[in-house]
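Quick one: the structure is below, and I'll ask about it shortly.
One protein chain is absent from this view; the other protein chains keep their places.
Labels A and B are assigned to the chains in the order they are written; within every chain, residues are numbered from 1.
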Amino acid sequence: MTVNSLEFLLFFAVFFAVYSAIPCLGRKCGARAGIDADADEVRRKLQNLWLLAGNIVFYAFAEPRMLPLLGGVIVLYWLFGLAAGRFGGSNERVAGLFSAAGVVSGIGSLLYFKYLDFFIESFADLLSLFGFRPGMHALGIVLPVGVSFFVFKLMSYVIDIRRGVIAPTRDFISFAAYVSFFPTMLSGPIDRPKAFLPQLATLRRFSLPMASDGCRQILWGIVKKMLLADNLAVLTDACWSDMASQSTVSVLIAVLVYPVQMYMDFSGYSDMAIGVGKILGFRVARNFSYPFFARNIAEYWRGWHISLTSWLTDYVFMPLNVRFRDWGTHGSVLAIIITFVLIGMWHGASWTFLLFGLYHGLLYVPLMYSGAFFRKSKLKEGRFGLPSASDAAKMASTYLLVALGLIIFRAPSLAGVADCFTAIFTGAGRPPLTFGLTGRELVISGAALLLSFGAVAWEWYGRKKEYVFAAPSWRIFRPRAMRIAFYAAVFIVVMMFATNSNEFIYFSF
Amino acid sequence: MKKFITGLLLFFLFAFILPWAAIFILPSDPDGYLKAYGMKKELASGPSDGRILIAGGSNAAFAVNSRMIQDSLGLDVVNTSLHAGLGFDFIVREALEDSRPGDIVLLSMGLFTGAGGGVGETTSIPFLVDYYPEKLADLSPGNMGIVIKGTYVLLKTKIKDLLVHKSKSGWDYRCSGFNSYGDEEAHWTAPSAGHIEPQTITVSPDDRKRERCFDRVCAMISQIEAKGCQVWILPPVLQEETYEKSRDAAVFLEKEYARHGICYLFPQSDAVFGDELLFNRPEHANGKGVALYTRRLIRALSTACCRDQQEH
Partner (left out) sequence: MEKVEILKQLETIFRDVLDNEGIVLTPQTVADDVEEWDSLTHIQLVVAVEKAFGIRFSSKEILSWANVGDLVDSVAAKLC
C-alpha cells in the first residue's frame, strides 16, 4: 500500500497509537526523559520491536512471498557485520572477506532480481543478430518490492563497518527495523546506517513540533504528487502513448513538462515518507534540494534524488576516483561516467536507462575539463528577488539538458526515443495542443501546469527552508484552528482534483 | 500529544465531516440516473409467482424489452439492472436480497467484472449513498472504503452542478428514462451515435484478486440458487470491434463463471452487434438492438426452461 492510500491511513492509525503509547508505559514515565534509564531501555526495545512488527505487516501487504528473503538477508548481513567487526582489529584480511561477502551478495542479488532477465534477453537478441536462434527465455523473475532500496542499505552497512565509519550493532531488532523501515521501503529515501541506527538506539518520545511538521510535509507531498504530478501525467502519458500522431508543439510541451512532473511526483512521495518518519520521531535522509535552481548538471545532481546519488558517490565514485587518481582529470571523468551509468541502470533493466545514465555522465565531461566545475558561487538575486539574468539562463539551459535526458528515460524503448525525435521534427497528425485528450482533461492539466510554475516560484523564494509549504503568516491564521482549517481546505481541493491513478514512477524499483 | 490528537480530530472535522455535511445539504440531481435504484427496489419487492429478475450493469438496463419477454413467456419481469460501476459484489448482493424462490435470475455484467476486487467505483457508490443514505449500512467494507474515497468526487460534482447549470442532452441518462419494468426505454427512440469508438479491454492472466472476487461473489450466486432460483448469465451486449480487441477478457469471464458451474443463457457471440444496432457505447444497444437481443433472450430462455424442467 502506498502512503497516500486509505489502507495506509488505517494501518498507520493503529500502528501509531501503540507506538506513541510505549514511551509512557509503566511507572516513572513522562516528559522528563531519562528519569529511569533502565525502564527507558526496555521501552526502547519494545518500541523498536513494535516498529519491526509494523514493517513486517507493511511488507506482507505488498509482497508476502518475499518476506522470508527480506528476513534472510537481514540476518545474513547482521552476521557479516558482526564478523567483520570481530576480526577488524586482529585479522584485517578475514574482516575484509566478510565485508566483501556482503558487497558481493548485494550486487549478486541485485543482478539476479533486476537484471538477469534483461541479460538473457539481450544476449538472445545479440545471438539472433548473428543468425542463431537460441531457445532462451527470460526466467520471469519476480522483483521483490523495495529490493533496490534495502540491498543498498545492507551494502552500505558492511562497507561502512570496513571503513571504520560505524561499529557493527549487536542489536538485531534495531538493525532489522532500520533495513525494513516501512515509510521508506517502497520508494526511499535511502537512509545510511550512520545517521539512522543511532536514532534507533534512543527512545523516541512524541514531539509535537516534529509530528506537526511531519503532517504538514505529508500534506505538501500529497499536493505535489496527487494534484500536480498526476494531472501533468495525464498530458505526458497521452503524448507518449500515441507519439506518432502528435504535433511538434504537443511533443515539445510534453518533453518540457516531464521534468516538473517527475520532480513533483518523486519529491512529493519523498516528502510523504519523510513526513511519516517525522511523526514517528525519525529524521529521514533528504532526497531533494530544489534541483531546478541548479546552474549546471553537477549542481542538479546534488539536488536530485540525493540519497541515491550520494550513495553511489560514496561507494562507487569515491573508490574509483581514488583508484584512477594517477590519470588526473581523465580518471575522474571515467569514474563519473561509470557512476552515472550505474545510476541510470539502478532505475531498471533496460537499454534506455543505461543510455540515460551514460548521457548524464557525458554531460559532466565539458564541465570537468573546463574547470568550471570547481568554482562554486552563490546564487545572485536580481530584481524582485528573482535570479539574475545569467543565473536564470544557466538554470534554463540545465533544465533543457535534463528534459532531453528524460526523453531517453521515459521512452519505452530505444526505438521510442527515435519516435520522439521524429515527432518533434516532423510532427503532423493531430492539431497542436490537443494531445488526444478531452477538453476537460486539457483544462485540468493546464491548470496543473500553471500551479506547478507557482509551486516552483514559491520554492525559489523559500529555498533556504527544507520545504516551503505552510499556512500564510497572515493574522487570520494565527489561531491553530484556522491554520488547520487552511490545511483541510488545501486537502479538499487536492482530493477533488486528484486523478484516480496511484502508482509512482519509482514504485517498481 | 493531546494537542496533536485534537489537531488531527479538527482536521478530520474540516476535511471529512464538513464535506459530507455539504454533500447532504446541497441538492441532488432530481432526475439523476442512480436515483432509479429506489424505483427498481420497489419493483423487485412486489408479489412474485415465478418471475424473471434481471440484474446487472447498464448493458442489461439498455438491452432488454421486458414487456416483450412478459408477453412471450407469460412470466412477470423485473429489471433491476442499473450501473456496472456499483460493482460485482454490490449487484449480486442486491440480487440475493431481491430474489424469491422460483425466480429466474438473469445476471448481466460487462467485461470489467471483478476488476479491483469487485468493489464499486467512486463515481457510483457514493452517489447512490447520497440518494439513499440508508444503504450505507448494507455496504461491504470494501464499498465503505469506496464511499470514503469518493467523498471529494461527489462533493465536486454537486458543487459543479450547483454552479454550472447544464441542461441534459439526449445522451445524458436520467431516472425518468426508465419504464415501469425497469428497462431504460428513452434510448429506444433516441438517435444513435452511428460510429462508436471501440474499446480494448485487457485482463492480466494471473489476476488472483479478481479470481478471489469471483469466488466470493459466485458463492452468493450459489446462495441464490439454494433459495430455489435458477441463475443464468446474460452475455453483455458488445460492439463487434470491441469484442475482437477484448477477446481475452471475454474468455476470462466465461472461464471464471464456468469454474463455478454457472452457465451462460446463450453464447457471447450472439450478443455481438455491429454499430448499427448500438446506441452510444460499445455495450449499449439501441432500439433495434434491444429487439434483437430480447428475441434471442426469449428463445434461449424458453429452450432452457424446458431443458431445466426435465433436469430438475
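Heads up, the rule we're going with is that a residue touches a chain if its C-beta (ideal position, glycine included) is under 8 Å from a C-beta of that chain, and two chains touch if they have at least 3 such contacts.
Note that the structure is predicted; figures quoted are calculated from it, not measured.
The chain not displayed here makes contact, within the full complex, with A.
From the options A:Y77, A:F118, A:F196 or A:F317, the residue with contact to the chain not on display is A:F317.
Screening A:R325, A:R463 or A:R478 for touch with the missing chain picks out A:R325.
Among A:R163, A:H330 or A:R478, only A:R163 touches the chain left out of the display. In the full complex, the hidden chain is touched by chain A at residues 162-165, 313-314, 317-319, 321-323, 325, 328, 331-332, 368, 373-376.
Operating definition for what follows: only the chains that are shown with their structure count from here on.
Once the centre of each chain is set as its mean CA position, chain A and chain B turn out to be 42 Å apart. Contacts from chain B toward chain A in the complex involve residues 1, 3-4, 7-8, 10-11, 14-15, 18-19, 122, 145, 148-149, 151-153, 155-156.
Chain A makes touch with chain B in their complex at residues 6-7, 20, 206, 208, 211-212, 215, 480-481, 484-485, 487-489, 491-492, 495-498, 500.
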